[in-house]
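Sharing a structure with you now.
For this depiction, one protein chain was excluded, whereas all remaining protein chains were kept in their positions.
Should a chain be cited, it is by its letter among A and B, assigned in written order, with residues numbered from 1 in that chain.
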Amino acid sequence: MLTALLIMTGIAIVLGAALGYASIRFKVEGDPLVEKIDAILPQTQCGQCGYPGCKPYAQAISNGEADINQCPPGGEEGIRKLADLLGREFKPLSEEHGHEKPKSVAFINEQLCIGCTLCIQACPVDAIVGAAKQMHTVVSPLCTGCELCVAPCPVDCIAMVPVGETVETWKWKYPVIELRPAA
Amino acid sequence: MIHSPYIRKPASVQSVMLTVLIALIPGIAAYVWQIAAVVLVNLVIATVTALLAEAAMLKVRGRPLAPALSDLSAVVTAWLVVLCFPPILPWWATVLGVLIAIVAVKHLYGGLGQNPFNPAMVAYCAMIIAFPSLMSQWPPAGQLDLQTQLDLVLGGVRELDAITGATALDAIRTGLRAGNTSVDALLTQSAFGQFGGRGWEWLALGYLAGGIYLLVRGIITWHMPTAFIVGLAVISGAFWLTNPAQFASPLFHLASGGAMLAAFFIVTDPVSGAATPHGKLIFAAGIALIAYLIRAFGAFPEGIAFAVLLMNICVPLIDMNTQPPVFGHRGGKAR
């Protein structure tokens, strides 16, 4: 009886110590889930999800406040990755937050620009250069295509131009598996 | 849109499978000549069953029929099922075995190239567990006339004890289990030939010839047959040297049962086997080891089928850990 008790106690102590050690040894710093979600989001910072940027949306998903299908730039693939990460069901992109569009960048019609700097203030990634009463222009490699600059422009001189395929961005297509129709 | 390469070697799955069928012919000839001519009837039954089952499954799965039927892979499976089953099985048992192989093992896992297990070996294992006595009745070599064989296969006649006997492997097992006798004494019984049971050694030679043909044609590589034969010889040799009275010699083990068929035609199945050079060696040697242990200590007289399935399970692990070094990553050489 006593031996059994001792053995059980011993096991309990050993396991407890191991668990305690593990909790210290493998302690998780910060909130890795938000970081992981943020890494999947496309970082357009467009706010179409209803949050002011990708990180806040990631935070909201992690807190369970937002659903995973509110990011149009991330598209279906992004939703799939989020569903994988969070172990949730895939669901199609929510209609109210927008549609998946081909990647575009903003283009300022320099004939029309009056130099009001409103677009510069709107740009979340500082991709527009210019100064008051000076013509503005978009640094297109930095533009995320968030469209946030389009609305503030008083003279409607900003257009979204789809990014064409170049030799650098051209991709080989997935090989089509030919199946003969059933004979 | 077709991309390079625009030229291809005139090789096809069909030609690979056809070569395997051709390589089986010497073995089958020895079978007909030495053991039982009725095996030809079994082959026909199995081939028809396999093709029908394949067609039905393709239809069910909504896949095109022509390319899959003409690739001959179902025929190879059917022939291997027949060659590892006893020849005097009633026809329905052969049909059942082929159905297990084609329907359950091949198509339920996704068809050609997708099965993790060797179809013929699953069929054998399933049948020997389901019908242990039926699957253990082997005809004494060349002693049944064709009419009797046909009666047994097609007519459903079952006068078993009078006409069938045990294989050499079986006899040794029962003999040794009964005690009193030694391997030598058992082997001098008239039923056994020089090494592996009279008649069966010819079969082994036939399979060996076919295997060499496969090697020459480049269908299989040397790794698996070598590792299997050497592995079986080493393990059985080790036991034999420690106690020749209780354990049969390596030569006996290699020539009896399905050892040679397995070495060149079963173990070498590419789909369910290991694929890297080192992996192939480990895979085949593992089969030899497990097969010997089952033969010597297990409940079944022939252990190759179980050994193959057990090693099939290990294939992903083996392949993953035996990746050969890539060009330029072999180390050294750099100044």
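As a working rule, a contact is a pair of C-beta atoms (placed from the backbone, for glycine too) under 8 Å apart; a residue touches a chain by one contact, two chains touch by 3 or more.
One rule holds for everything that comes next: contacts and distances are computed from a predicted model.
Taking the options "Thiolase", "DNA-binding protein", "ABC transporter permease subunit" or "Ion-translocating oxidoreductase complex subunit C" in turn, only "Ion-translocating oxidoreductase complex subunit C" matches the UniProt protein name of the chain that is not displayed.
The chain not shown here makes contact, within the complete complex, with A, B. Touch with the hidden chain on the side of subunit A covers residues 38, 41-45, 53-55, 123-127, 142, 144, 165-175, 177-180. On the side of subunit B, touch with the chain left out of the figure occurs at residues 1-9, 11-13, 15-16, 67-68, 71, 73, 111-114, 219, 221, 270-271, 273, 275-276, 319, 323-330, 333-335.
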